[in-house]
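Note that this complex is displayed minus one protein chain, with the remaining chains in position.
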Amino acid sequence: MATKEEIEAFMKTDFPQAKCTVEAVGEQLATVKHPIGFDELRPGGTVSGPVLMAVADYALYVAILGEIGIVSLTVTTSLTINFMRKPSSTKDIIGKCTLLKVGKSLVVGEVSLYSEGDENAVAHVVGTYSIPR
Amino acid sequence: MATKEEIEAFMKTDFPQAKCTVEAVGEQLATVKHPIGFDELRPGGTVSGPVLMAVADYALYVAILGEIGIVSLTVTTSLTINFMRKPSSTKDIIGKCTLLKVGKSLVVGEVSLYSEGDENAVAHVVGTYSIPR
Amino acid sequence: MATKEEIEAFMKTDFPQAKCTVEAVGEQLATVKHPIGFDELRPGGTVSGPVLMAVADYALYVAILGEIGIVSLTVTTSLTINFMRKPSSTKDIIGKCTLLKVGKSLVVGEVSLYSEGDENAVAHVVGTYSIPR
Partner (left out) sequence: MATKEEIEAFMKTDFPQAKCTVEAVGEQLATVKHPIGFDELRPGGTVSGPVLMAVADYALYVAILGEIGIVSLTVTTSLTINFMRKPSSTKDIIGKCTLLKVGKSLVVGEVSLYSEGDENAVAHVVGTYSIPR
């Protein structure tokens, strides 16, 4: 119920350190993008795992806001990530979220994470969020 | 098989951005500490979820190195986190890892995360790592 | 690379107690069906959680066999299930699996579970399997 612009404004306030941008949101979907630079890389040239988790968490939050509106107290209750392929050190990370259930108090969604331009996901995430009553 | 000093030196090289310190390691256990400041906080005064995931990932890696020695290609294959309580915005985060299985190719461990000085965990993590042959 | 018939024959031998049938398999996908009767129900009229987990495990295994051929030593290494909606007590359970990664030693897949005829999933599973070398 919140627009892309409303969500972007909210996320800048609520996650001031986040580097993610909202590419698209709506209909229980969201796409976000995270630039990759020195801060996100590990020696050997790969994106650090916690950065991927952060992008997934962000994508899930954006998708939920797009569905239920700006509810700042929504909190992550669990997150499971499977790392599948080595991300590129020179491509941005794209996170594509699909909500699987939007209940009154619990939301479940999944996120596939990609190195931009590659169709094989580097990681897959399932997360659950609690919505305050 | 690696000492605390060897692991600290390795982690500084392999995770140059990490703020964690190794408090103790050995006998399939590890304790790490992460300072909490502006970069780790969210409005409302709580530690961001991805910071907690990063501390858990770090604690698992340290515990594994302590057990199998410096093997730089060890990679996280999966991680599940359950967020249980709101962390304090003014306390460091402590991660205590226990390895549950150290196999030839797969390691499984769990981490309890605490706001320093509080005995109730703020989050619980189970992670799996792949060891190259 | 194994056909539906080969997989069905193998599963009857390798999982003699399973009630699942293989509806379709191929191209990194599989669909299985589990009949629901007294043994699968709990008072109040819902399918028990462990039955759903068993159907997901079966669907993942069938999809893997369809991709890599009959490899009897393939073993589940992890499974995460999120229960989302109450299953019908009078409908069969359908499991639809999609493999996310087929590596040399590790396979990752997801399964959506449905009460037959309902398009909203009752549960979602992500599983990982180890393939012997």
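Going in written order, the chains are labelled A, B and C, and every chain counts its residues from 1.
The rule is short, and it goes like this: a residue touches a chain if its C-beta (ideal position, glycine included) is under 8 Å from a C-beta of that chain, and two chains touch if they have at least 3 such contacts.
Note that the structure is a prediction, hence the values are computed from the model and not measured.
Chemist: Per the definition of touch given earlier, which of B:Thr46, B:Thr80 or B:Ser115 contacts the omitted chain?
Modeler: Touches the omitted chain: B:Thr80.
Chemist: With respect to the chain omitted from the figure, which of B:Glu40, B:Asp92 or B:Glu110 is a touching residue?
Modeler: Reading the full complex, the residue touching the unseen chain is B:Glu110.
Chemist: For a quick check of understanding: of C:Ile7, C:Val32 or C:Ala54, which residue touches the chain that isn't displayed?
Modeler: C:Ala54
Chemist: May I ask you to list the residues on subunit A that touch the chain which is not drawn?
Modeler: With respect to the unshown chain, the touching residues of subunit A are 77-78, 80, 105-106, 128, 130.
Chemist: Kindly note down the residues of subunit B that lie in touch with the hidden chain.
Modeler: 80, 82, 84-85, 100-101, 103, 108, 110, 112, 120-121, 124, 126, 128
Chemist: So that we can see where the missing chain sits, which residues of subunit C does it touch?
Modeler: Residues 13-17, 38-39, 42-44, 48-51, 53-54, 57, 72, 75-83 of subunit C touch the chain that is not shown.
As a working rule, only the chains that are shown with their structure count from here on.
Chemist: Under the over-half criterion for shared residue numbers, do copies subunit A and subunit B use the same patch or different patches to meet?
Modeler: same
Chemist: Angle of the rotation mapping subunit A onto its copy subunit C, from a C-alpha fit, rounded to a multiple of 5 degrees, please.
Modeler: 180
Chemist: Measuring centre to centre with CA averages, how many angstrom lie between subunit B and subunit C?
Modeler: It comes to 33 Å between the two C-alpha centres.
Chemist: Starting from the mean Cα coordinates of subunit A and subunit C, work out the distance between those two points in Å.
Modeler: Distance between chain centres, rounded to whole Å: 28 Å.
Chemist: Which subunit B residues reach two or more other chains?
Modeler: Touching at least two other chains: 77-78, 80.
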